[in-house]
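A single protein chain has been removed from this complex, and every other one stays in its place.
Should a chain be cited, it is by its letter among A, B and C, assigned in written order, with residues numbered from 1 in that chain.
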Amino acid sequence: MEVGFIGAGRMGLAMLRNLVEAGHRVHVWDASEAAVGAAVAAGGIGASSARDALRGDAVVSMLPNDAAMRGVFTDDLLAAAPKGLVHVNMATASLACAQALTALHGRHGIAYVAAPVFGRPEMAARRELNIMAAGPAAAIDRVQPLFDAIGRKTWRLGDDPTRANVTKIAGNLLVACVIESLGEAAALARAYDMPPADLLGVVVGSLFDVPIFRIYADLVAHQRFEPAGFDLELGLKDARLALAAGEAANLPLPFASVLRDNYLDALAHGAGHQDWSAVTGVALRRAGLDAA
Amino acid sequence: MEVGFIGAGRMGLAMLRNLVEAGHRVHVWDASEAAVGAAVAAGGIGASSARDALRGDAVVSMLPNDAAMRGVFTDDLLAAAPKGLVHVNMATASLACAQALTALHGRHGIAYVAAPVFGRPEMAARRELNIMAAGPAAAIDRVQPLFDAIGRKTWRLGDDPTRANVTKIAGNLLVACVIESLGEAAALARAYDMPPADLLGVVVGSLFDVPIFRIYADLVAHQRFEPAGFDLELGLKDARLALAAGEAANLPLPFASVLRDNYLDALAHGAGHQDWSAVTGVALRRAGLDAA
Amino acid sequence: MEVGFIGAGRMGLAMLRNLVEAGHRVHVWDASEAAVGAAVAAGGIGASSARDALRGDAVVSMLPNDAAMRGVFTDDLLAAAPKGLVHVNMATASLACAQALTALHGRHGIAYVAAPVFGRPEMAARRELNIMAAGPAAAIDRVQPLFDAIGRKTWRLGDDPTRANVTKIAGNLLVACVIESLGEAAALARAYDMPPADLLGVVVGSLFDVPIFRIYADLVAHQRFEPAGFDLELGLKDARLALAAGEAANLPLPFASVLRDNYLDALAHGAGHQDWSAVTGVALRRAGLDAA
Partner (left out) sequence: MEVGFIGAGRMGLAMLRNLVEAGHRVHVWDASEAAVGAAVAAGGIGASSARDALRGDAVVSMLPNDAAMRGVFTDDLLAAAPKGLVHVNMATASLACAQALTALHGRHGIAYVAAPVFGRPEMAARRELNIMAAGPAAAIDRVQPLFDAIGRKTWRLGDDPTRANVTKIAGNLLVACVIESLGEAAALARAYDMPPADLLGVVVGSLFDVPIFRIYADLVAHQRFEPAGFDLELGLKDARLALAAGEAANLPLPFASVLRDNYLDALAHGAGHQDWSAVTGVALRRAGLDAA
């Protein structure tokens, strides 16, 4: 297929590489010229503007935050889009942004598919992403070859693009809660002079024997938060997305409220660029168990 | 082996049955005559008193709560125990009780092994329990054949019996947190008119593909809490054990505090004898999403 | 003095009336023509635009929210302001907005005084407002006659306008916490079949014998939330201001987090336009004590 690609950061670049490898022609644009350069080196075709990247069958976007998405996908840009183009937005968006983008594309008659993913750049590189896709069925069908080039599995969630975003936000909340829970369990171990790795080893080995638990149990048990797989300040951002989604629906999410407070505590102690599992240092510090 | 068995409730009976089947001679006592009757029907040998059950190599106990353990295992009883007996306590105990029992057995020179389990009666029946054993290594070695008859795996946690209890309490806390987290995720789905089963299906299928997640995601998605696998009022009891363990060590456990408050809310709405995953109804009710 | 006045809602109108009564000439503008009409009926002089209201020595503004403040006080407006004008902003603003307005006025060389108040419209009418004023000392000195016409007391908080906003936000948080606390106390009374008015009467009479406690204890004891003195949805807005102020400084405010969750619960149960003390119905409902 011939496609556009907007937003070639770490995650976007890994996706683009897989698209190229699968034989797709990818016109790439990013606000950073260096990012475009790297994407071209990876086999992409440089586009001179976002508008210039709206070609072929679909445009995939992987922009870093709501503001970037709203800044790039404007009425002006969409008015200039070729008829029949599908926009596949694979980034994590707030529900407010997701709803606004859905409405915006609707006004311009452009098919809009929300397709956020579970997985980090190294998993993107290995085509191990889980893709949550929601939007018009025909549009998803058309871009399925792109998903096949990028991910391990596509989970289809119906016509309303927002559902994919809700699922992404809720999934991240679940992972964050698992991490905090591992931290409280590890703190109990420490409080009773027991190596956290022993305690978590048993619990994870018995009940939760999946990679995500094993990985985080290891980081938490040894309080090893560098290098960061996912920055703690992004964890706070995700907690805020969940809280905002809840707030807009009058839904209290008390675990998310605890997470938010603990991320702030961690940030105040310099953990913003540590792995987000550094939030588990908060329980230890509060109990005076943080000294070596 | 020839062993005693004290406490033949649902869980104890399932264990005893497996011990008998593995060829052990089991002298059983319970405060309830009916329970002794059922145990005898299952192949146990009725004992006339707790003291009468202290025979052979070891006595296994599976009593329902701290008060029962402290009421049965008294100075008087232990003074009457045969020399060399090992006491294997497989019940969930508070840390205060665990520490008191360890000290008590120490004074009487009786080897004490704490060996709580992960698993419910039907898993006990299928020998699928995970056993966490802590206590003198030689004593654990001696009772290992009993564990082999009962469980899928024995996790050894060192000399201090309390460590097995800390691990059990922390493990239950983790499971409880997972359930609450699934509930908050499901509530987000409901708040955005999405079937919770769709959202949880993706998240669990992508990231958490283990039985315990699949089972609870299903209960939570369909808010199906009867029959109870584990009563919610026991969930509150477990949260209290975690909070008490934290409190004794000046360790705040904010997720456990949220759980406690939510269990009380659920109890106030009649869920005490529903499955403990009924705690996830609280988020829905608070958001006005509980009406059909 | 000759002054401008922008924003003549319920609160603004009450202030304006007192300014007029004290002999000041007040040029009033509001986005609503009806509001201007009411202000003119109260003795104000109608202005045709915000710009037309920038006259004389000072302009007082009392706009309903951040967006309105940012929408009215733009670079264009300030560029057109007469030299030497003092802008006195008496509304409740977020800290982000407060900081932006301080910077904006600085760029245009317009003296900016933040002067939010404690008090509701009926207190404004009776000149019982407490005014928190921060900004350049000379500017505050110049507008002090206006404060004298409006309030019971002016509390001066230094040169940095933001301090007045922090104080307003923190003060509202304190009142909200008092209300929630009265609610938890009242719920304990109800849980033990005791009239909440009896319990709160003793506690308030003994320890907290000030009007604000007496007023809210009465509303809470009798769960009487209509007519609203201050809408619950504005209470949520204020909790959000406190949380945002905390978040920007990496400061967890756990009471504010509880308040937020409880306001959402109350909103989900239809209390958005009840008095914000209706948040105390949440504890009763969660405990199943809400039925008559």
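Brief remarks follow.
Simple rule for what comes next: contacts are C-beta pairs under 8 Å (C-beta built on N, C-alpha and C of every residue); 3 or more make two chains touch, one makes a residue touch a chain.
Values in this document were obtained by computation on a predicted structure and should not be read as measured data.
Touching the missing chain, out of B:I6, B:L234, B:L267 or B:A287, is residue B:L267. Listed residues C:E2, C:E21, C:E184 or C:E226: the one in touch with the omitted chain is C:E184.
When the omitted chain is restored, the residue from C:L95, C:A114, C:L146 or C:A278 that touches it is C:L95. If you put the missing chain back, the residues of chain B touching it would be 246-247, 250-254, 257-258, 260-262, 264-265, 267-268.
The set of chain C residues touching the chain not shown comprises 95, 118, 130, 132, 153, 155, 157-158, 160, 162-163, 166-167, 169-171, 173-175, 177-178, 180-182, 184-185, 187-189, 191-192, 194, 198-199, 201-203, 205-210, 212-213, 242, 245-246, 249-256, 258, 261-262, 283, 286-289. Within the entire complex, the positions of chain A that touch the omitted partner chain are 264-265, 268-269, 282, 286-289.
We take it that only the chains that are shown with their structure count from here on.
Of all residue numbers that take part in the contact between chain A and chain B, over half occur on both sides, making this a same-residue interface.
Among the remaining chains, the Cα-based centre furthest from that of chain B is the centre of C. Separation between the centroids of chain A and chain C, computed from CA atoms only, is 39 Å. With centres set at the average Cα position, the gap from chain A to chain B is 37 Å.
Residue positions 286-289 of chain B are each in touch with at least two other chains.
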